[in-house]
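Here is the structure we will look at, set down as structure tokens.
The complex appears here minus one protein chain, its other protein chains still in place.
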Amino acid sequence: MAILRYLGGRLLFLVPQMVGIVLVGFILIKAVPGDPATLMLGPMATPDSIAKLRGDLGLDKPVTTQFLIYLKKLAHGDFGTSWQTTQPVLEDLKVRFPATLELVTFGLLLALAIGIPLGIVSAVRKTGFLAKLGDSYGLVAGALPDFWLALILIYVFYSVLGWVSSPIGRIDITMVPPTATGFYTLGSLLEGNWAAFRSSIQHLVLPVATLGLINAGPILKMTQSTMQRMLQSDFSEYERLCGLPERLVMRHALRNALPSVVTIVSVLYGFLIGGAVLVEIVFSWGGAGQYAVQGVLNSDFNPVLGFVIFSALFSLVVYFTVDLVYLAIDPRIRH
Amino acid sequence: MPPAQASSSAAPSPHAARRSARARSEFALRYFVQLLRTHPGYAAGYLIVVIVSAVAVGAPLVAPHSPITADLSVYLQPPSISHPFGTDGTGMDVFSRVIFAPRVDLVIAMIGTVISAVIGIAFGAWGGYFHETSGPRGFLSNSMMRAADVIQAFPVFVFAIALVAVIGQSIASVVFAVAFVNIPIYLRLMRSQALSIRRMRYVEAAFVSGMSDLVIVRRHILPNAIAPALAHLSVNVGWSILLTAGLSFVGAGVRAPTPEWGSMIAMGFPNVMTGQWWPSVFPGLALAVTVYGFALIGASIEFMADPRRRRALANAAAPAPQAKS
Partner (left out) sequence: MALAQGGVGTEAAAPTSPAPILEVDDLEVAYHVYGAAPVRALKGVSFRIAPGEILGVVGESGAGKTTLSRAIMGVVPAPGRIERGRISFLGTNLIELEDVELTARRGRDLSMIVANPRGELNPLLPIAKQIANVAQVHLGVAPPRAREMALDMLRSVAIPDPERRMRAYPHELSGGMAQRVVIAIALLCKPKFVISDDATSGLDVTVQAQILELLRTLVREKGTSMLYITRDTGVAANFCDRIAIMHQGEIVEEAPTGDFFAGPEHPYSNLLLAAFAHDPALRQRWSAVAGEAAPEMTGLGCLYADRCVRREERCFREHPALRPVQAARFVRCHFPVER
């Protein structure tokens, strides 16, 4: 079928794209000054030990050779080791990536829950409080720094009101995190550990609220503008001409607006994997973005490259899935 | 639809053409004023940006204290008459620092935006014009787009931090990082416009008449394709301010003690949990309000560029009860 051929072509194109991303990342990282060997051994190290470590790490070889070695290891699933955590990067990411994913997924769900209804209302009603709220929300949410909003929420709900327990980390320090999956909510549910479940939810509340409130903005704007366009379109006018009641016209308009909303969600999803890093830092979330930032700031290359690869792969998977979703909802594409 | 109006068939004289150009700009000005009157929100945006810019320029005249002198005897004092925004952990006056910060933030954001716009627009117009043509220029155009794809696939924030780390932390490197991550946006905006414009008849005509590609791009493609990119400028400045603040927050941007909103929030971060909210909240508030102002300007430009909304605005100006229609 033509569809399979098209999708297959897209998959094939993934490989050179990924290689390109890894290449650029590699060059970038290598350009960052700072010698990992020196940093790893500390200020007391002797020049000999530094030189030996550099030899062990392969840092004395030419850059192109280093790149090829990296690629070869990558093909075997070896992302290298982080000298800060002394763990293989793959293991580190196996813990941290789900942390970010869990946070971002819940955050986006909240953003959808806020953004879509408000967007619809402000598209349908031109006047009234909700309409004005919808118009301003997108602009205000886009102007708020996410790390600052996180601080405000911590101050209000933790320092002042005390509604939330500690704003640090993903789960109560005294508890053992579930190990079934990387997701604490899902994992604790699967293990039947209600205390861990409650704690993980409690710790999710503030960071998810931060991400949700801010990212509802672009979702709202896209929903609003697309709904407006659909409600003014020829087919909506025709449905009114046929005497269909306005709420049915609205339902159909929403259905037609769906592809645009899916687009913006996919863009946000890919962006937030790295874009949630500031929120992660504020809440000491231990997520992948935070991991990469610490890597850059400390000349720890492998975590950064590993993160870039993971997040690029994730984006590509998301876009691919979105294309499948488009095929399902829009019959015009099937041709 | 209203019946077609009889249009004048005579060719316009030079006088008429000049008059009509002036009449058009007058009309545009009237629209603009009308827009501000019916949408006071947009007017507030322009006001905010003007005020913030004025404050940035006139900071030494407005600030009661020096922004970088630390007086440990008055550290972490809540807002008072002498310190309207209180003092931070090292005894510096928060209000004065908040006033001085836009000098850094606005300058970085504006210069970074302008650089990225110039580069992105120039290359985008060129790339769109030569898209999928044969020969070396077509190849360059396609490679450029693939390069932009790769850059955009990178997590923006990590990329910006890495750029700053590569060059060495300084204001110039922050400007470079901000400019670099924004180039792909203008590239794409210009390119998609250029792609559709190059199919127009007048471009074909210019080509056939022997105009060189460079002149065609400069005289025909650029002016007609540039509108969406220009509309994006203001929003981009706001976003660049946020990026700068974020970079400074993690310590990869502007270094202390230079007053900058993001680094101020970072410095006040530990104090928030213990209840001293003012060192972090006020800079963030100033930051949010400033970015909001730029976003409003961007929204007003978007509004004016949309002919349908312009018409609706104009018709709404004629007061009349809406009968069943």
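To keep things simple, chains are lettered A and B as they appear, and every chain counts its residues starting from 1.
Everything that follows uses one rule, which is that contacts are C-beta pairs under 8 Å (C-beta built on N, C-alpha and C of every residue); 3 or more make two chains touch, one makes a residue touch a chain.
These numbers come from a predicted model, not from an experiment.
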| item | value |
| --- | --- |
| From A:G8, A:G55, A:G128 or A:P245, residue that would touch the chain that is not displayed | A:P245 |
| Absent chain, residues of chain A that touch it | 234-235, 237-246, 248, 252, 255-256, 329-332, 335 |
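We adopt the following convention: only the chains that are shown with their structure count from here on.
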| item | value |
| --- | --- |
| Computed distance of Cα centres, chain B from chain A, in Å | 25 |
| Contact set on chain A toward chain B in their complex | 17, 20-21, 24-25, 28-29, 31-34, 135-136, 139-140, 142-145, 147-148, 151-152, 154-155, 158-160, 167, 271, 273-275, 277-278, 281-282, 289, 292-293, 296-297, 299, 304, 307-308, 311-312, 315-316 |
| Chain A partner contacts - residues on chain B that touch it in the complex | 41, 146, 149-151, 153-159, 161-163, 165-166, 168, 238-239, 242, 245-246, 249-252, 262, 265, 269, 272-275, 277, 280-281, 284, 287-292, 295-296, 299 |
